[in-house]
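Certain chains of the assembly are absent from this excerpt, and the rest are unmoved.
To keep things simple, chains are lettered A and B as they appear, and every chain counts its residues starting from 1.
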Amino acid sequence: MKVRIGLIGAGWMGKAHSNAFRHASMLFGPEAGEPVFEIVQDIDAEAAKAACHNIGFSRWTENWEDVVRDENVDMVDIATPNAFHYDVARAALENGKHVYCEKPLTISPKQSKELAILAKEKGVVNYVGFNNVMNPANNYIKELIDSGKLGEIKRFSGTYDQDALLDETIKISWRHINKFSGSGSLGDLGSHLLSVAQYWFGDAKKVNAVSETIIKERPKAPDSLEKGKVENDDFFFSMIKYENGVIGTIGSSRVAPGRKNHLTYEIQGTQGTAYYSLENLSEVHVYFHSDESADRGFRKVLLGTDHQGYSAFYPQSGIAIGFNDLKVIEVHEIFTALKEGKVYTCDFEFGWKVDRTIDAILRSAAVEQWVPVE
Amino acid sequence: MKVRIGLIGAGWMGKAHSNAFRHASMLFGPEAGEPVFEIVQDIDAEAAKAACHNIGFSRWTENWEDVVRDENVDMVDIATPNAFHYDVARAALENGKHVYCEKPLTISPKQSKELAILAKEKGVVNYVGFNNVMNPANNYIKELIDSGKLGEIKRFSGTYDQDALLDETIKISWRHINKFSGSGSLGDLGSHLLSVAQYWFGDAKKVNAVSETIIKERPKAPDSLEKGKVENDDFFFSMIKYENGVIGTIGSSRVAPGRKNHLTYEIQGTQGTAYYSLENLSEVHVYFHSDESADRGFRKVLLGTDHQGYSAFYPQSGIAIGFNDLKVIEVHEIFTALKEGKVYTCDFEFGWKVDRTIDAILRSAAVEQWVPVE
């Protein structure tokens, strides 16, 4: 099954998507899905040209409109900054294209809802790249939750900290300006926690947040004395009540010294606990209160052939999975959706529901009280 | 310098105190402080008698009033359930005794304030047993904070989780009834986090909390079908704004599967981060952004002869400190206070300030919004 791809955005993430398409096809065979690299767009012509050449696209362009209208494109793959997702995705849907969009879906629930409805009308495959949702580690934890092995889940606490923006000398970028990003660490990092939690627990009901911009101004260019205002959260934290009764406490920071990719969470039930850190992608820690008392302890379970999504890569347990592999799993989900006509996990409706929580957290942080997710 | 001790409460903690007095005296010499085990009280006569015999007290009694009035007692050492602290401490102070009281000081800031004022009037040594404040690990972190090595501190997040009360079959006890305990996991566990944070950052300004009673009823006796109502929090969580601008996020649970003594926290500054877990008492993790870029990483620093409070025990770094050693350090603080006429750390005023935060968290959890610490 060939899928002719039009890629929007030729940066790191766009390349990672392309590799994932190719790798997934090799692993599962062309019947499962086979990418045809039709056209790649980037506003930077050099970047577009280079990606075209390196990845093997047939054509390149500077204009995304060329891509969404292209008759030879089956799927538009959006890997741009957040604020551009909406326009591109809308146009792609209107042209009847399948759409694969990086997370978060858009920068407002209103936009996201519109896209979700439109995608449903058009009957096309629509997928948001929340790569942690189908991470085999999280799949395993989901199975633990669903099987009842952890009892009734009571508490979810999570952190996604990085220090990529710790230095004050790092120049201001689209990430710091709300009209491009929608929010700061919340949309960029926090959305990963929110997506996983909502996949497991269902919708969030209300939230109570704080946020802070720690570095308030940044230089406009690397050595410039001229500074621009950082408009959004370097750090946020929110208490969250989920529809199913779970209490969540979630935060993230992009200025946390020493934390590189510290997405970590803990789920406590009445009979067990599981915790995880993305920095050690291939291990899950789980505790069963049902174990014999003297031998109880957190088990460090290495991902392996018993865990969904792993065996495609490695025939033996304990071989480290990397970020690129997660993207392969994601693309395999998309291939499957193309065949079965149905997205089981991160469709646009799901992306919209995550965006609603992001929006509620922004509103709550502004008024500093509980606000409902709307 | 002999100190004649009257111990109130002959349970585990009372015995730990007594051992700490003896051990501190051996380590630092009798001039630094030497306990005379004068009298021990417990409402359970057998317990009082046994402690008297084993520890080597001269006398025992069932009535605490005997102790606080005893002419041969210099210091009253209170190791009872929380709700009894106030009456005993008050009477002891009124009789001019030095008072060493387990944490939390009382079950209300009103009581604690009264004790703090009375203690000051009487000019006696008054100390609350927050054993984590002078833990060498925390001393080391305090030095990192005060030296500026971590930059300006922005964030404190902490958890104190245990599963000692996870089983629903555990019978109801004083811990579950507010008139005896004041609160649930908050006063018992959370107070350790609050004490450390306030020692480092100063007073809390306002708090925003949630709490939950997960096991709502417990049997009145081990195999009884009759049940009593659990009145307080199995789990609480609070956002806290400190006077100095630090944002804290603190929680605890007594029903967290697999967590045995999981007091853990992380302090993030603008130039570094430190984190710690009491389950690995003798190691501190610290990250310096000032390290050479390729070699940056969290350092696992084992407590040793470079860290205040360690060398009294061991002549060489990396030998594991235990809980009993923390109590020896605490008693050494008290001996020092007796000599210097001044408590530098956890006096009753400090205990009162911690109790104010506990009270604010209870009030906030009731109304589910930010409330000021009063």
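Please note the rule applied: a residue touches a chain if its C-beta (ideal position, glycine included) is under 8 Å from a C-beta of that chain, and two chains touch if they have at least 3 such contacts.
Quick caveat: nothing in here was measured; it's all calculated off a predicted structure.
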Oligomeric copy total, full assembly; chains in place: 2: 4
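The criterion applied here is as follows: only the chains that are shown with their structure count from here on.
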Roughly how far is subunit A from subunit B, centre to centre by C-alpha average, rounded to an integer in Å? 42
The answer for subunit B against subunit A in the complex is residues 150-151, 154-155, 157, 159, 161, 163, 166, 208, 210, 212, 214, 235, 237, 239, 241, 247, 249, 251, 253, 255-259, 268-273, 287-289, 296-298, 368-370
